[in-house]
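Got a structure here, written out as structure tokens. Questions coming.
Every protein chain except one is present and positioned as in the full complex.
Chain naming follows the written order as A and B, and within any one chain the residues start at number 1.
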Amino acid sequence: MKALHGFAGFALRRTLGAVVTLLAISVIVYVVFYAAPGDVAQITCGPRCSPAQVHQVAEQLRLDDPLYVRYLHFLQGVVAGHDYSTGTSVEHCSAPCLGLSYQSDQQVTQLILAKLPVTGSLALGAMVLWLLLGVGTGVLAAWRRGRLDERILTGITLAGWATPVFVIGLLLMVLICGQLQLLPFPQYVPFTEDPEQWAWNLLLPWLSLALIEAAKYARLTRSAMLETLAEDHVRTFRAYGVGERAIVGRHALRGAVGPLIALNANDLGSLFGGAVLTESLFGLPGIGRELVHAVNVVDLPVVVGLVVLTGFFVVLANAVADLLYAVADRRTVLS
Amino acid sequence: MRHPSRRTRRVTAALTVSLIVTAGAAACGPDDNDAKAGGTDAKPHKGGTLTVLNSAPQQDFDPARLYTSGGGNVPSLVFRTLTTRNREDGAKGAQVVPDLATDTGRPNKDATVWTYTLKEGLTYEDGTKITSADVKYGVERSFAAELSGGAPYLRDWLVGGADYQGPYKDKGKGLDSIETPDERTIVFHLNKPEGEFPYLATQTQFTPVPKSADKGTKYEEHPVSSGPYKVVENQNDGERLILERNEHWSARTDEERKAYPDRVDVRSGLDSSVINQRLSASQGADADAVTTDTNLGPAELAEVTGDKELASRVGTGHFGYTDYIAFNPKVKPFDNPKVRQAIAYAVDRTSVVNAAGGSSLAEPATTYLPNQKSFGHTAYDHFPAGKSGNASKAEELLKQAGYANGLTVTLTHSNAKDFETSPEIATAIQDALKKAGITVKLEGLEDNDYKDTIQDVKTEPGFFLAHWGADWPSGGPFLAPIFDGRQIVKDGANFNTGQLNDKSVNDEIDAINKLTDLDEAAQRWGALDKKIGEQALTVPLFHPVYKRLYGKDVKNVVISDWTGVLDVSQVAVK
Partner (left out) sequence: MASEGARASTETVLAPASGVRQFWRRLRVQRAALVAASVVALLVLLALAAPLLSAVEGQDPTTYHPDLVDSARGGVPVGTFGGLSADHWLGVEPQTGRDLFARLVYGARVSLGVALAATVVEVTVGLVMGIAAGYGNRWVDQALSRFTDVVVALPLMVMSLALLAIVPSGFPRPVLVAVVIGLIGWGSIAKIVRAQTLTLKQLDHVAAARLSGWSSWRIARRELLPALAAPVITYAALLFPVNISAEAALSFLGAGVKPPTPSWGQMLTSANVWYQAAPQYLLLPAGLLFVTVLALTVLGDGVRRALDPRAASRLSVGTGRKKEARA
């Protein structure tokens, strides 16, 4: 009971901490971008805007107000939504409203939501692959410690870990798309439209991401397993003739579950915030690519919205990871 | 406006508005026979679904907001205009022909009043009659601030246009300079002679819009069709458009649009490499696919030329377009004509053309006007640099200008990956000028920043890369915005980069604008270009060439010099 209380307290503190961090991030991002030099209304509106439109944007952004008032207004939109007048009609932007992108005539939230399935597909598929690859390698490495195949596998994962995704991605592209012509150059096909094409097209990006992520998982699995395998009760099992397979699967792996979940939550969180490089390399129309685009055309509302959102995913993932870690930890202690 | 994705050559009118949405480029092979190589039965038939694979979405699918050359490509399937471009290959396609109207317009004596008569039996997709009042309303709503995006000519040319706020403000107030004496007649009153008004009337602002159906900014979701297809679906702000046959359109009133396919499926937001790969594989529905905005890039061209079957499915087109070096003589040392001439001599056009994608994708330019007849192209090369630059002549001029020990200058360019004003071109110039003792520092700006900088007379640099595209295939919209002294804009987007205000040039522009004989006008534009060229305010670099793939079952590929692009209204898939 006391342990639970302690955990609840920890959870509450962790959540509050996450909220405060997120607020701080949004303040920094907002101030950095909206206090930057230049005519904010003109920049935000884009080069095609007439003076009348620029004026309208300036009004909607409340540029006459001091910066902190504008920030509070932005925050209000995130929490409660806004109504924007577009001249002929009033547009409602419901919470969480991250503002309007004047350059693409869309609400930032809508714009991001439209891109989320792409980034989600990329992240989730890659996750499945890196877990299979990473944990598999880790188990094998622990099991066959010191032998040649273990060394080679560990070497490969280390090489994968050390390389930026676009290098791996480009190398895979030369090999698989260019020389062997096994896969097409990836394009995004929505899962709802054609699941087979969806998977087929995303295979290369998934593989690129998984190759660089797998190493961490392999290493984590390996060290956690080695620790457990060295423990007394495992040795006892072995003495009693419990099969090696059962020991590895049922007992040794269990110790690795907690940290693995935590690590995975973290990785997934930051990937959801936009795999900028992977998406840019393969031309996948996800959140990361949208950000590169928004940065290039200086679409401030989108840039701010995306950076805050990315921060949100990272902070959320960290908090979830910590909580999961705590839960898993408690279970291992209790069992 | 969208940022160009990599490998897409952006067809951008210098007015910073993308024409790619509407013009772009594609085509038929080196000669017309290639088009027929597409299918076994070359004769086009009705039926089937044409797929269009594009990178830029059809945002703002509202005739008031589109910035097109000649009415655009996909938009032209839905929107008919008073006049339109001739849907034929090559130079013939650069002519203006009647569309909704019975002729290309009847001017008064000094070309300040233009009268049009609508054909009989014109109807919208719901069967209701198209009237001249609807055309007037279509023009008027393009003045509304919330429907901005079109070309600036209407505001400049129509009497009272400069102050008109559109029909939404001051409830129902119209523009008095457009008269509709009866249901089929419409008269435009201009504040100065404009012999090229028929060209302007090809733009989508001259599309009829029924007042009862106008929903302001929401009209773009389902604009009422006057053309052979109507909008059935518009997803994600123009990312996917599905068009189906408009049963109320009649080929009897429309000599230009062939409309073979029953259905047109426009899919946008695709990466340019994906588009080219899909067209090259040409599988399934992609066998019936074309693109109206994605060119082959240099690397893709290298692959395609190695494959006979693919090479037969490449269309080549020329759009009136020039990439050039611009000088601002208000900035030292470019006030000295000898310095400008020295740079013109030193430029290595072979390197520049290679940086732009090689001789198949760019033709070296020594004239400012595009090398097409309709522009009145008159050949000249005032400062012959040869194939790879004349460094010694450049050095000699520099010495005369007082820079015997060399010169250091800054070249401003964009960081957009467009192979036009991009770093590749800038470094090619930097390398060539080094041989003439000119040290070039590069100042690369993000694309929007670059446009803002070069288009503001207060920040305009002395030496930068620029480009200009045709709003219609004539010398007028090519020379006037750049060299007419009265078009120097002090507080807004200025395109007269050389800030030239020469009375003789201004007078000649006025004189040509009075001409309603377009051939005679073209000749005079060509002569004017040659004369202005002597001042070395620009160094023309190259005219891009568009090469595009199309699916293997695509027939009847027509590419005019007006757009340089395969015309979707002519394509058949059966």
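Annotations for the structure displayed:
The definition used in the following text is that contacts are C-beta pairs under 8 Å (C-beta built on N, C-alpha and C of every residue); 3 or more make two chains touch, one makes a residue touch a chain.
Since this is a predicted model, take the numbers as computed values, not measurements.
Screening B:Asn86, B:Asn236, B:Asn415 or B:Gln523 against the full complex identifies B:Asn415 as the residue touching the chain left out.
Touching the missing chain, out of A:Val19, A:Leu72 or A:Leu171, is residue A:Leu171. Although one chain is not drawn, the whole complex shows that of A:Leu158, A:Leu182, A:Ala230 or A:Ala246 it is A:Leu158 that touches it. Of A:Val57, A:Leu111 or A:Ile212, it is A:Ile212 that touches the chain left out of the display. In the full complex, subunit A contacts the hidden chain through residues 17, 20-21, 24-25, 28, 32-33, 36-37, 158-159, 161-167, 170-171, 173-174, 177-179, 209, 212-213, 215-216, 219-220, 223, 262-263, 266-267, 269-271, 273-278, 280-281, 291-292, 295-296, 298, 303, 306-307, 310-311, 314-315, 317-318, 321-322.
Counting the whole complex, the residues of subunit B in touch with the unshown chain are 6-7, 273, 297-303, 305-306, 348, 350-351, 353-355, 357-361, 388, 415, 417, 423-424, 426-428, 430-432, 442-446, 449.
We adopt the following convention: only the chains that are shown with their structure count from here on.
Taking each chain's centre as the mean of its C-alpha atoms, subunit A lies 41 Å from subunit B. On subunit A, the positions that touch subunit B within their shared complex are 42-43, 46-53, 56, 86-89, 103-106, 114, 184-187, 283, 285, 293, 296-298. Across the complex, subunit A is touched by residues 1-3, 5, 16-17, 59-60, 144-146, 148-149, 168, 216-218, 236-237, 269-274, 277-278, 281, 416, 446-449, 451-452, 492-493 of subunit B.
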